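Up next is chain A:
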Amino acid sequence: MNLWSALDPSQLINLTILVPLIGAAAVVLLAKHPNWREAASITTAVILFTLVLAITEHTFNQVPMAVVWGSTLPNINIAFAVEPLGVLFALVASFLWIITTIYAIGYMRSHKERKQTRFFLCFALALSTVMAICFSANLLTLFIFYELLTLSTYPLVTHANTEAAKRGGRVYLGILLGTSVAFLLFAMVGTWVTAGTLDFTPGGVFNDTHSKGMVALLLVLFCYGIGKAALMPFHRWLPAAMVAPTPVSALLHAVAVVKAGVFSILKVVIYIFGIDNLGQIVTADLMLYIAAATVLLASCVAMTKDNLKARLAYSTVSQLSYIIVGALLATSVAAAGASLHIVTHAVGKITLFFCAGAIMVACHKKNISEMVGLGRQMPLTMIAFAIGAISIIGLPPMAGTWSKWYLVVGALEADKLIIVVVLTISSLLNVAYLLPLPIKAFFNRPGEKQPPWSWSEVNEAPLLILIALAVTTSACIALFFNPQPVIELINLIPGVSTEITR
Partner candidate 1 sequence: MNFIIDYYNYWVVVFLMMAGFYTVIAANNLVKKIVGLNIFQTSVFILYISMGKVTGGSAPIVADGITVYSNPLPHVLILTAIVVGVATTAVGLAIVVRIKHAYGTVEENEFKDKDDLI
Partner candidate 2 sequence: MFGQHFLILPVVLPLMAAPLCIIFSHRLFAWLLATLVSGLSFVISINLLLAALEQGVLSYAVGGWEAPWGIEVRLDAASAMVLSVVTGISTLVLIYAKASIETEIDTNQHTLFYTAHLLCLTGLSGILSTGDAFNLFVFLEISSLATYTLVSLASDKRCLTAAFRYLVMGTIGATFILIGVGMMYMQTGTLNMMDLAGRIAEIGGSRTLNTGLAFILVGVSIKLALFPLHMWLPPAYTHAPSAVSAFLASTATKVAVYVMVRFIFTIYGAEYVFHTMGMDLILLLLAIVAIFKCSFMAMAQSNVKTVLAYSSVAQIGYMILGISLASAAGLMAGLLHVFNHALMKGALFMAVGAVLYRTGSVDIKAFRGLGIKMPFTMAAFVIAGMSIVGVPLTAGFVSKWYLVTAALEQQNWLVAFLILLGSLLAVIYIFRIIETAYLKKPIESAANKDIKEAPLIMLIPMWILALANIYFGLDTSLSVAAAESASHWLAFSTLSEGGVQ
């Protein structure tokens, strides 16, 4: 099973960061031969996934893995270390990268997008930075690659090179760089000055000797500084970034970028503040309610959007805040639910985005109102959409059930009934904005007022796209019936457990 057993485990970390870079170089070199270029992309993705699998195996065997690249600032190294939460995120990102690459090839080719080399290049670069974020051993390393992720995805957002893309890019860069520079860097220096260390330490770096007000302020700064988590009111970049080609939206804005955000928040909560100490921080409740409000508000906004991708974007904003809620509930079960939600939401949401892209390729429709009756022409796509939607809503037999379950249990354990109510209402709202599309697609006939084009011209999406859809939908289902490996991994995170303590 372990292809990489010959290597020193710690070297695997370097490889996960380097392999996508080598892949990026290969993509550039093979720019003239699209088939080989795509082959290089897929090979890189597969190699990366096997690497992450090897790291996972070592993690289960409790093999410590760490590398230090050197120091940029005195006493703070650029260093990487493997811990279970990072492994979880790395698994999700690298697995979905393979699928997205397959999907992107189908999408980009049938859509005849321009500058495909630049697209695959930036894609690989982004993945490299995501891997570095996954395994970063201290805040500075996390911050550096967090910023690089923003910059490497900027060309992807502005890929279309239209006025709208430029505007989207401006909002994207403005909010993400803005929050990270103004708040995250500030919080990081604050942590450095207060605690004297930036290393991710199980149980947190703050203790009773540190001023309570300072720590409380830092929590707020971290929550807003990690703008990729799209906590309201700094969520505008996510809908704005939807001008990107659909594969970008799918991987980066349903998985890599936004999950890098919530992953950073989880990591900060678990390893900088410590779940046990979180309860004593006065602002934790404040941020919890802001996140809960984001859950509801974003769901409401999503209902008003007719553009499918915009609706999915707001749905993502709402779902990300589930994870923040889970992190801030300050119980081990809620944190486990939050970690699990990273996985389940990723597979669910990427399915939905893939469907949006498939519709885009097949009949160039962006708005939900134009998709009435589409189920007859694209049954497979619509079934996949329904499965993804049910998973996001959190109904059996789909993966989303488990994460919502643990989140609710965590909320009950923390005696926060209001959060339970919020989660329930939000699930209902999810039903209200996600299910109408498949229902209308299958059960309604196309209306009289349809524009002058005929449904019969529309066929199912290209094969590569359907393959990608099949994989993600089966993952949605498989994770419901067998979530055990993921849960075991989550239970390895210090202070996080699916065991109910009371």
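For anyone wondering why these and not others, all candidates are chains of the complex that A comes from, given by their letters.
Here is the rule we go by: a residue touches a chain if its C-beta (ideal position, glycine included) is under 8 Å from a C-beta of that chain, and two chains touch if they have at least 3 such contacts; residues count from 1.
Just so you know, these numbers come straight off a predicted model, no measurement behind them.
Q: If you apply the contact cut-off given up top, which option from 1 or 2 ends up touching chain A in the complex?
A: Looking at every copy, the candidate touching chain A is 2.
Q: For chain A, which residues count as touching candidate 2 in their complex?
A: 70, 72-74, 140, 143-144, 147-148, 151, 158, 161, 166, 169-170, 173-174, 177-178, 181-182, 185-186, 189-190, 192-193
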